[in-house]
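Removed: one protein chain of the complex. Kept in place: all other protein chains.
Order of writing sets the labels: A and B. Residues in every chain begin at 1.
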Amino acid sequence: MPKNKTLQTTYQDLLNASTGKTLIMKERPAEIQRTTQVFDRGNWLVKMDTVHPAIPSELHFQDQQPTNRLELANWMTHKEHPLTSRTIVNRLWEQIFGIGIVETVEDMGSQGEPPTHPELLDALAWRMIHENDWSLKQMLKTIFLSSTYQQKSEIGKEAFEKDPRNQLYARGPRVRLSAEQIRDNTLATAGLLSSKMYGPSVMPYQPDGIWVAPYSSMKWKMSEGEDRYRRAIYTYIRRSNPYPAFMTFDATDREVCTSRRVRTNTPLQALVTLNDVSYLEAAKAFAVRMEEAEGGLREKIMLGLELMMVENMSEKQISILEELYEASLVEMAEVTTPTVQLVSHTEEPEALNALEVVANAMLNLDIFLVKN
Amino acid sequence: MLDQFIGRFHPLLVHIPIGVLIVAIGFDLISRRRVFRSLEPSVPALYLIGAVGGVFSCITGYLLSSNGEYATEQVNPHMWMGIGLTILAFFLYLFKQKLKPPSIFSLVLPLISFILLTVTGHLGGNLTHGENYLTQYAPWNLSEEQQIFHLTREELPHAYVYTDIVQPILQTKCYRCHSTTKQKGKLRLDEIEWMLKGGKSGIPSLVVGDPEGSEMIHRILLPLVEEEHMPPKGKPQVSSEELTILRWWIAHGGDIEAIVADLPQPLEVRAALDKLIERGSQVKEEIRTVANADPKVVTALEQRGFIVLPISADQNWLSINTLNVDELSEEDWDLLGKLSPQVVSLKTKGVSLSAKSLEVISQLTELQELSLNHSSIQDEELTKLKDLHNLQSLNVTATSISDQGIKAILDLQNLEKVFVFGTDVSQVFSDSVNDSGRIFIERGGYILR
Partner (left out) sequence: MSRKKDHIPLSQEAFLQNITLQTRRHFLRKCSLALGGMALGGLLNSCGQDTTAMNGVQNLDRFLSPKSPHQTGKVKSVIYLHMAGAPSQLELFDYKPLLHKLDGQSCPPSLLEDKQFAFIRGVPKILGPQAEFKQRGESGAWISDYLPNLASIADELCFLKAVKTDQFNHAPAQLLMQTGHARAGRPSMGAWVTYGLGSENFNLPGFIVLTSGGSNPSAGKHVWSAGFLPTVYQGVHCRSKGAPILFLDNPEGMSRKLREASVDAINAINEEAYETFGDPETLTRIAQYEMAFNMQVEVPKVMDITKEPESILELYGASPGEASFANNVLLARRLVENGVRFVQLFDWGWDAHGTEKGTALDFGFKDKCREIDRPITALILDLKQRGLLEETLIVWGGEFGRTPMAENRNGVNMPFKGRDHHPDAFAMWMAGGGLKKGYVHGETDEIGFHAVEGQVSVYDIQATILHLLGLDHEQLTYTFQGRDFRLTDVFGTVIKEILA
């Protein structure tokens, strides 16, 4: 307690200040620790031996007395064994290549699949500990800069027959983006993505009638301004009513721990990226962005492709987009009642509308939804 | 311990004298013919080798039997016959080598030793594998459970719980190692007294009124990977119904006299009894089978959007649904015709039928279900179905069929139901057919007040 009166008040104020609260796990003091007993064959009514926290003796690790969580932490990050770093590296690999070196990322033990490239896994695991000092960023960089990753993802017919799932890594990965990635990528391309970080979850567009539950007054209230376009990770998740667009793209309802999502390909996914208001807004913004390009339609499309980070679009593919634009223009002109859905801040609302149709199509392309 | 180690070589060693002696006897007998005379010198040596092998077999066999796991009354004949055979083999060796016997002996003795050999070997096999082992799967045998458990539903209430239900279970799952033949772990389960006593460990297998405390139940419940789990891994396991019955019997006193009706029967016990009865009475049903359909035809139809599916995973009969096909072309019907041996169900909706398609339908003689609802079918076209003798159900709802058309198919011997909702079939007609009983015409048109 400081002696100075002013300091004392400041100290008191600081102690009583209302700050955000974070829950942390804390070990119980020795005198009130619970006894833990083994249940006889899982039957909680029959209690067997009393057990104490410790590192499994199989692992031959003794760091300190008494054994506690610190010891476990020390064991996990100990340089003498690769178990932790192997698991991490394998999960990173799965994120990047679509399939882990050990395919069953949730189980690297005897029940799981054996690794396809055990030496690689060990080398990366070693590097993770000794060179990268557990830095995930460093590790990711290592993988991204590898020539394996930087290969083209073109699949030859023969190559596909020999190795349909690319577990020999003779080509670069080609996997569909995850639900969250698709949203973020689309918003970023459209220039809408908010880079705002932290804070409570937000409620982006969601169709009406999703949250209808008895005995609950919770409402989905769409967030205002840039909060609508925050990264997918900030989207409010209610387990009994998960965000529909994510669920369609194989996100889980978070009831059970899922370390690996099954990747599906369904027509409902097409409907999301074609018609979900979030994606339409993105298409609109994307069209406005393309509109800014100097020159004609081709230049606008080229700018769009650049923003989508799509390279090597063939002449034929670009001309298909151009034709779609023309067809849209014709169609728009045909409709007697002018469409009202767009902000007409150019001289030719039809032209922007047509461009929006093109933008919507571009954001639905296979090359955009898939990592190449 | 060492005696047991050596003893366990017995089942391995016995094959030496068996093999060698069979060769010896064979050579001995056929060398009497001139063509095989050259074999004769080898015969004494073979008998000698067989006899020496027999000595080792006897020693190891004696050591093995000394562990007490085998019933003396079963072991004894095997042991004495084995010893006898060994002596006989020595005798034959001496005979052949030294004595040059009269020819009558030289024929009889080898035959005797052959019989002895076979019987000893068989007894030994019974000891190791159990008495039913050899004939268990013989075609004339019902499966073991069926053979042993043969109560009918009517007999059940008066059946003895122990003798008629529990004992057959123990017999199929336990007696092979724990009864008269063998007493592994010094345990016998064929008498209640033995069960109460338990085996080597001294823990009683049966504690009356306490299934959970009974070692027998405990062992059955242990996970399969546990060393102590019974029956051992790889042997037929106690099914969940059998377990339910065992617990039930133990819980209610482990009584020999009790009959089924005496004991309370909770739901799961009744279900278990039911299942056992069913299994006992199961007569293998003759299922009609058919060859696999041509996969090329199936794939071709599937690509057109047809659903072509075997009616179940283990049968080749097909059901076909045209739900996803807008219009059926002539080629489609051609392909369908190729599946006529297999198709038992054809469901269509709103198809326009050509002469061709009717032709194909008339050939689908295996059809049991046919749905032509909303189709263009006409009264006179229904006559085309007169050869579909297997047809049980016909759906012609929302078509222009009338009484006339239906009359044409009433002769189909297996036909049970005709759905004519939304057609011109009259109430009077359908009532008259329905009154006659065999075929039911569903005319629909329900109204609720």
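Convention: a residue touches a chain if its C-beta (ideal position, glycine included) is under 8 Å from a C-beta of that chain, and two chains touch if they have at least 3 such contacts.
Quantities reported herein were computed from a predicted structural model and do not represent experimental measurements.
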Going by the contact rule already stated, which one of B:I112, B:A271, B:V297 or B:A408 would touch the omitted chain in the full complex?
B:A271
So one chain is hidden, and I want to know which residue out of A:L120, A:L274 or A:M302 touches that hidden chain in the complete assembly.
A:L274
With the full complex in mind, choose from B:E302, B:E359 or B:E380 the residue touching the hidden chain.
B:E302
Of the residues in subunit A, which ones touch the absent chain?
98-99, 103-104, 106-107, 111, 113, 153-157, 159-160, 164-165, 174, 176, 207-209, 212-215, 239-242, 244-245, 247-248, 250-253, 255-258, 260, 262-272, 274-277, 280, 312, 314, 316-317, 320-321, 323-324, 326-328, 330-331, 334-335, 339-342, 353, 357, 360-361, 364-367, 369-370, 372
Residues on subunit B facing the left-out chain by the touch rule are 267, 271, 274, 299, 302-303, 305, 307, 309-315, 321, 323-324, 326, 371, 373, 393, 395, 397, 417, 419, 421, 442-449
